[in-house]
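All protein chains but one are shown at their positions in the complex.
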Amino acid sequence: MRGTVLYGPRDVRSEKRPDPTIVEPTDAIIRLAATCVCGSDLWPYRGIDQVAEPMPMGHEYVGIVEEVGSEVRQIKPGQFVVGSFFASDNTCEICRSGYQSSCVHRQPGAPTGAQAEYARIPFVDTSAYKVPESLTDEQVLFLADILPTSFEVGVLNGRVKPGDVVAIVGAGPIGLAAVLTAKLFTPAKIVVLDVADKRLELAKSFGADVTINNGTEDAVARIMELTGGLGADVAIEAVGVPATFELCTELVRPGGTVANVGVHGHPVTLHLEKLWIRGVTMTTGLVDTFSTPTLLKLIAQGRLDGTPFTTHRFKLSEAMDAYDVFGAAAETNALKVVLEGEKAPLKPKERLAAAVA
Amino acid sequence: MRGTVLYGPRDVRSEKRPDPTIVEPTDAIIRLAATCVCGSDLWPYRGIDQVAEPMPMGHEYVGIVEEVGSEVRQIKPGQFVVGSFFASDNTCEICRSGYQSSCVHRQPGAPTGAQAEYARIPFVDTSAYKVPESLTDEQVLFLADILPTSFEVGVLNGRVKPGDVVAIVGAGPIGLAAVLTAKLFTPAKIVVLDVADKRLELAKSFGADVTINNGTEDAVARIMELTGGLGADVAIEAVGVPATFELCTELVRPGGTVANVGVHGHPVTLHLEKLWIRGVTMTTGLVDTFSTPTLLKLIAQGRLDGTPFTTHRFKLSEAMDAYDVFGAAAETNALKVVLEGEKAPLKPKERLAAAVA
Amino acid sequence: MRGTVLYGPRDVRSEKRPDPTIVEPTDAIIRLAATCVCGSDLWPYRGIDQVAEPMPMGHEYVGIVEEVGSEVRQIKPGQFVVGSFFASDNTCEICRSGYQSSCVHRQPGAPTGAQAEYARIPFVDTSAYKVPESLTDEQVLFLADILPTSFEVGVLNGRVKPGDVVAIVGAGPIGLAAVLTAKLFTPAKIVVLDVADKRLELAKSFGADVTINNGTEDAVARIMELTGGLGADVAIEAVGVPATFELCTELVRPGGTVANVGVHGHPVTLHLEKLWIRGVTMTTGLVDTFSTPTLLKLIAQGRLDGTPFTTHRFKLSEAMDAYDVFGAAAETNALKVVLEGEKAPLKPKERLAAAVA
Partner (left out) sequence: MRGTVLYGPRDVRSEKRPDPTIVEPTDAIIRLAATCVCGSDLWPYRGIDQVAEPMPMGHEYVGIVEEVGSEVRQIKPGQFVVGSFFASDNTCEICRSGYQSSCVHRQPGAPTGAQAEYARIPFVDTSAYKVPESLTDEQVLFLADILPTSFEVGVLNGRVKPGDVVAIVGAGPIGLAAVLTAKLFTPAKIVVLDVADKRLELAKSFGADVTINNGTEDAVARIMELTGGLGADVAIEAVGVPATFELCTELVRPGGTVANVGVHGHPVTLHLEKLWIRGVTMTTGLVDTFSTPTLLKLIAQGRLDGTPFTTHRFKLSEAMDAYDVFGAAAETNALKVVLEGEKAPLKPKERLAAAVA
């Protein structure tokens, strides 16, 4: 089959690879309908993470189940499914207390190699979700990562409520997914902050009520003005650098919540000498994907629409172009780039026929 | 009347002062039965906070209501009452959302001058609580600050649950009050950390199951050993320096909570590069005193006993000694020092008679 | 001034009455801009509740503050305000635990006489809410009762969440207000049940996704079909008769919630022999109005619009007609009938000028 492999910094190849097979009895083989390049794929692509040997790429996928292992109970061949950010077996003590993302059995880097025609998916029963045949690939593809991530780690951790003022710092895919999913709780105002005006315009099209360029404006003063001097009820960090986290702690109101979603590489200065008295809650986390079925229902009912995230589509053979476009998002305005299965994605009916055949 | 006034660093005087009178229609005059020296009183006493002019001291009190202003509705003359850490009128938007401690009408430093025979108490209806006649002064005195502070800001913010492992860093009065009030939720284990062995012994007498000297032992390793490598469910910071806050973030489990109670004077380094993925919640806050009626019920039923906090008692005229003993707690082993009303506190029946007369 | 008085069954008179004056220092006098007839006003109108002597009518109002008592702190003359269903002083133990609706100091039937030019409003600081000048009377009038009632007692007690299937039984004003406010949490589907097809059509215009005539269809079967045999996540009772409450308990899923909003006059048969095992939560309650400021923010931001409730407008002198039309809602299709102040309501700027003059 054809698959995408990273050989070194900026060296992505679309090449012939062996077909995957069932290894563990809890595995499934999925024929991929569409996959994405994730922000985390860019770390090895840019050489920030070293790659010792050629590395099959990709973990955000939708596809059709081709084959399942002997212990798979829920997922059936022929089903249309969307994946999760990680695979856990939901049995360890941490999983059972609701933190599957910290599962002690978690397979690091699993699933891998999903930017391909076929992929082996471990723990498929607890990591993939059956999707209605009536939905298109792009309607559900972003359930594989950004929608549940921003909803669980940003909106739910942040305890967004009707009537709140929600400040979202960062207007990349994660920040924009926070805009879309914060709206599910009908805040009074969504304020988006970024240093790029182009992204702020985009934020408005996703539903931001107010935008602030925190590179050129006094962001804290603007927020205080918007909230009668109180501060935002919730601040969602969607960048991952110290300055934006600190900004969140400055613009949140007494008793408010700072929900960190950004992936951080450096320590942050926490001004506890100011914050100790202010009744602020700060949260961190990785998506646990418990909300995926809920978001799927909302997509199926037309209440949530992630399709505007797709800015570029490529054939699987064009993986190198896909990485180049996504890696230069500031110039290309890429949000999410989609790699299509080698053949055009099947229509729902053909899919059903294929499954039955 | 006699009152306690600070003239400068380590210059506390017990002297003749004018009797207080009703100023606002929401005030009351209280005849003090007993008052405490608070850790925060030590800042000006030690010269850390500058004092421009002689400053009447004291805000933790129990006493009998002598007189009330024309708009006081709940509190009546003759009632035995315990005070709160602060006075707010419970009407601003922040108060109404449950953060009375950040009330925009809050009177800074009010009540003041409670280490005296009489004191003026502002907003008495919302800042003082009627206490059953059958309780002694010492049974209720610590409701004026440390018990609700540790309960609300440590135990409730920390979301302590039955079966939890709770790590409390710091075994001073606030840490020990966290031990007493954490037990209300029956954790499986309370682990107390401090650098002074004498305080750790005291912690055991207050109910700690395990103690760790984090000056001489590898505290994180001990906690991991006690929890099967998982970490504590809740960590309560009760010191107020960067090292102890950082320790809390290291010993808490994925998905756990760090509740800060300590008063911090300096920024802290937050290792978000490790914490971003661990699903940790961190909280700060000042007591809002919503729990005072609950804790009072538990004291009245014998379920909670703060009397062991009283290590020293002084007459009001001995205020200087009281500050000296409390200020040298490391040598004197003082936890809380109590200043008695000039005459011996009345017995409940006498109190009633006095109130009626 | 002119006011509305009920003399007996169906005998409503618009007549000259003495101007109200401040009685308690916590009172205010309000010049009414608009008032409503409430469903509860129909009980004495229809003779279900006996009226011993002529009774001034009306408690749902918006208006301008004319004068305030000496202890009123928050509300100022000249402000535009909307009222609450009841007046409590927020000091008793039940109030403080969040149930102002069961306040022991609650003044029965207060406010009364609001269908008039002026009314005396008790406890105005805790029962009236300042409204932005930019909003019209009709935008805020329904904050006086149906919007917070359906939101607090139906939607919040029912714990509506994104993705839920919410069944609302009864499509009168309370049921329709539940539709509007349930949407704030973006359920997947709102299903409205009623026995009148005309009301069901109306429900669709308010936002119902599915309607069921439970007089002619097998409602439980339809709900099971819509939910894959599981049942509705939340059922909101908005009628107040035994049959509709029982229906709610039949159509809710295991682990779901039945939130009763309807006013009941008779006992209900609770089938505990079926329900004991199903993990169902059932709630009752009266509005506590804690959500009024939140709903007001959403109205000001254009996120919530109650203006479609106004089906009829009358002058104050036409009160008899207003009661007749509202009392015959099945024929007149009345939802809410509004009584205007004697003169046409002032424009915001005139209002401001009047307040200043």
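Note that the chains are named A, B and C in the order they appear, and that numbering of residues resets to 1 at the start of each chain.
Operating definition for what follows: a residue touches a chain if its C-beta (ideal position, glycine included) is under 8 Å from a C-beta of that chain, and two chains touch if they have at least 3 such contacts.
Only a predicted model underlies this, so the values are computations on that prediction, with no experimental measurement involved.
Of C:P77, C:G207 or C:P254, it is C:P254 that touches the chain left out of the display.
Touch with the chain omitted from the figure is made, among C:Y45, C:F151 or C:F245, by C:F245. Within the complete assembly, C:H271 is the residue of C:R10, C:K76 or C:H271 that touches the hidden chain.
When the full complex is taken into account, the listed residue touching the unshown chain is B:A188, out of B:V23, B:A188, B:A221 or B:A328. Within subunit B, the residues in touch with the undisplayed chain are 161-163, 183-186, 188-189, 209, 293-295, 297-298, 300-301, 303-304. Taking the whole complex into account, subunit C touches the unshown chain at residues 93-94, 97-99, 101-102, 157, 228, 230, 240, 242, 245, 253-255, 260, 262-273, 275-286, 288.
What we mean here is this: only the chains that are shown with their structure count from here on.
If you average the CA atoms of subunit B and of subunit C, the two centres end up 43 Å from each other.
Look at where the CA atoms of subunit A average out and do the same for subunit C: the two points lie 41 Å apart. Shown for subunit A are the residues in touch with two or more other chains, of which there are none.
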